[in-house]
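Removed from the display is one protein chain of the complex; every other protein chain stays in position.
Letters A, B and C mark the chains as written, and numbering starts fresh at 1 in each.
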Amino acid sequence: MEGLVQGIVVFVLAMLLGVELIKKVPALLHTPLTSGANAISGITIIGSMVVAGAGATQLARILGTIAVAFAMINIVGGYLVTDRMLEMFKKKDGE
Amino acid sequence: MEGLVQGIVVFVLAMLLGVELIKKVPALLHTPLTSGANAISGITIIGSMVVAGAGATQLARILGTIAVAFAMINIVGGYLVTDRMLEMFKKKDGE
Amino acid sequence: MLHSLTELAYLAAAIMFVTGLKWMSSPARARRGNMISSVGMLIAVLATLISQRLGYGNIIIGAVIGSGLGLWMARAVPMTSMPQMVGILNGFGGGASLLVAAAEWRRLIDPSIPFQTDTAVSIWASTLVGGVTFAGSAVAAGKLQEIISGKPVLFRGQHALNALLVAAALTLATLLTLRPEQPVLYVALVALSLVLGITLVIPIGGADMPVVICLLNSYSGIAAALTGFVIRNDGLIITGALVGASGLILTKIMCEAMNRSLANVLFGGFGATVQVASEREKALQARGVKRITVEDAAALLAYSRNVMVAPGYGLAVAQGQHQVQELATLLEKRGVSVKYAIHPVAGRMPGHMNVLLAEANVPYPLLLDMDAANPEFERCDVALVVGANDVVNPAARNNPSSPIYGMPILDVDKAKQIIVMKRSMNPGFAGIENELFYHERCSMLFGDAKKSLTALINEVRTLE
Partner (left out) sequence: MLHSLTELAYLAAAIMFVTGLKWMSSPARARRGNMISSVGMLIAVLATLISQRLGYGNIIIGAVIGSGLGLWMARAVPMTSMPQMVGILNGFGGGASLLVAAAEWRRLIDPSIPFQTDTAVSIWASTLVGGVTFAGSAVAAGKLQEIISGKPVLFRGQHALNALLVAAALTLATLLTLRPEQPVLYVALVALSLVLGITLVIPIGGADMPVVICLLNSYSGIAAALTGFVIRNDGLIITGALVGASGLILTKIMCEAMNRSLANVLFGGFGATVQVASEREKALQARGVKRITVEDAAALLAYSRNVMVAPGYGLAVAQGQHQVQELATLLEKRGVSVKYAIHPVAGRMPGHMNVLLAEANVPYPLLLDMDAANPEFERCDVALVVGANDVVNPAARNNPSSPIYGMPILDVDKAKQIIVMKRSMNPGFAGIENELFYHERCSMLFGDAKKSLTALINEVRTLE
């Protein structure tokens, strides 16, 4: 119960902070924002690694390995594609 | 140790959130912001009440009672004065 | 001690994610922010590897394969396919959640470990959200890539079916909490979540996929936060909340830019039917539209002073962004000022047009958002509509019975002249007639946008 309330505190604060931050992103950058947030959601890699590396059964470890691969696609693909997009935004021609 | 880290998490998040929020306050309202934040710092009333109402010794309870009075001045004065100022800001003449 | 250090590392990672999102507010710093965010991810990964006794073999195999595929996809994808790409990536994220939940469920039913209800709840939630995200994102990407029809697939009793499936899934989840040791129940739940992902997304139109993707992404964030609750990991809670917030805000922005409720997007079957023309529209259609030749259009553009380009989904289909930029450069050399009016939901992703034009080296200060662009149309000699339709449809202002009524639009009809480039008189995503095309100051330049733009470029070159 105690732990739950503290979790709620953290969640609510992070949510409020997230809303403030995202609202400030200009429409110009909404596509990289989407892909960037998507990359962050690859944080599931943590659980995937634990299962892949210390799963109770062979099946669990195999599932975990695939999960690591999936999460990695999400992370690597997400960050790179975001970077590719952001690189293109220039203030002046040819700058 | 555990509790400390969780405290730090909450503190850091609240700090980041606070910074985002305060930065958005226009210069127009910096005075009421100061007095409003000041009123919030009257949250020390909580500790004051505990000491006033359940202090170990007579002296502690007396100190606590004075503390409650002080914190109350801070709270009531702070919120009212902020309200008085904010009430004055009008978009149109006489509105 | 080690545990506290790991927690601090996760907190550091979360703060770096925050920084990444924060710096996304300025185009000048956004790229560095994204890098900081990725370093945060690295820290989270390293902290996990160091703090836990894990067999590295499987992890390395998975990571190498995943990184390789991710790298390849990120390099290969053309800018015009960004919406699909984000959809696919989102699907993989969902898939990872699903797989982890499945593996954890195996552990959950291990009799040697005490059973915990909250862990069970988190596992069913991750399974459902993960499965729906995986299958739903695949359908969404398929619709955007037009492998699957972009039209909403509607049939009688669809809502009832979906409601039934959701009820079944929840029942299964409850049953599993009571009898977790039944593998068949769990497999059924996985299957159900995948089916749900399909049946929930298939009735939604292709152009509404970005809403679906953002929403699913936001759910995966919330599922991650839920896992964070269960294993008491603040880093996970914060990260999940950030992702959740971003998806929700983007969803809200899109819905507001379309003046449609989220329920309408998800369950309305919007764009399913081409609306039958009203009396008034029939009269208009009978009158027909004005056409303009490439020569006349080129002359009009070349001898004007202010041109505003209003791009839409057709520009992405035609992949004509480089031609737009080339035309603009030519015009600018002749002293014409060219700017771009970007509607928030033009194209198939929020900000889609900005990315396309940035790829073609258009400096971003020329990309005006709707609020900045609309007051400028009055001073505009020519508004050049390139493959946009719904986002410039004046019915949103004038016709209370229109399905897009109330949607804020680009006021191209305030310009002195309007040229619309599209291939036919076919409607846009909303499936409705566009009175703009019949406007007295509007003329149509039919054809694929890229081809028309190339022709215009050549024509402008010949002038003088």
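In the analysis below, a contact is a pair of C-beta atoms (placed from the backbone, for glycine too) under 8 Å apart; a residue touches a chain by one contact, two chains touch by 3 or more.
Just so we're clear, the structure is a prediction, and the values are computed from it rather than from any experiment.
S.K.: Report, in label order, the displayed chains that the undisplayed chain touches.
M.R.: When the entire complex is considered, the left-out chain reaches A, B.
S.K.: Given the full complex, what residues of subunit B touch the hidden partner chain?
M.R.: Where subunit B meets the chain not shown: residues 3-4, 7, 10-11, 14-15, 17-19, 21-57, 59-95.
S.K.: So that we can see where the missing chain sits, which residues of subunit A does it touch?
M.R.: Subunit A touches the missing chain through residues 1-2, 4-6, 8-9, 12-13, 16, 20.
Here is the rule we use: only the chains that are shown with their structure count from here on.
S.K.: At what distance in angstrom does the C-alpha mean of subunit C lie from that of subunit A?
M.R.: Once rounded, the distance between the two centres reads 16 Å.
S.K.: From the mean C-alpha coordinate of subunit B to that of subunit C, what's the distance rounded to whole Å?
M.R.: So the centre of subunit B lies 42 Å away from the centre of subunit C.
S.K.: Can you work out the whole-Å distance between the CA centroids of subunit A and subunit B?
M.R.: Those two chain centres are 36 Å apart.
S.K.: At least two other chains touched by the same residue of subunit B: list those residues.
M.R.: In subunit B, 6, 9, 13, 16, 20 touch at least two other chains.
S.K.: Which residues does subunit C have that touch at least 2 chains other than itself?
M.R.: 18, 22, 234, 238
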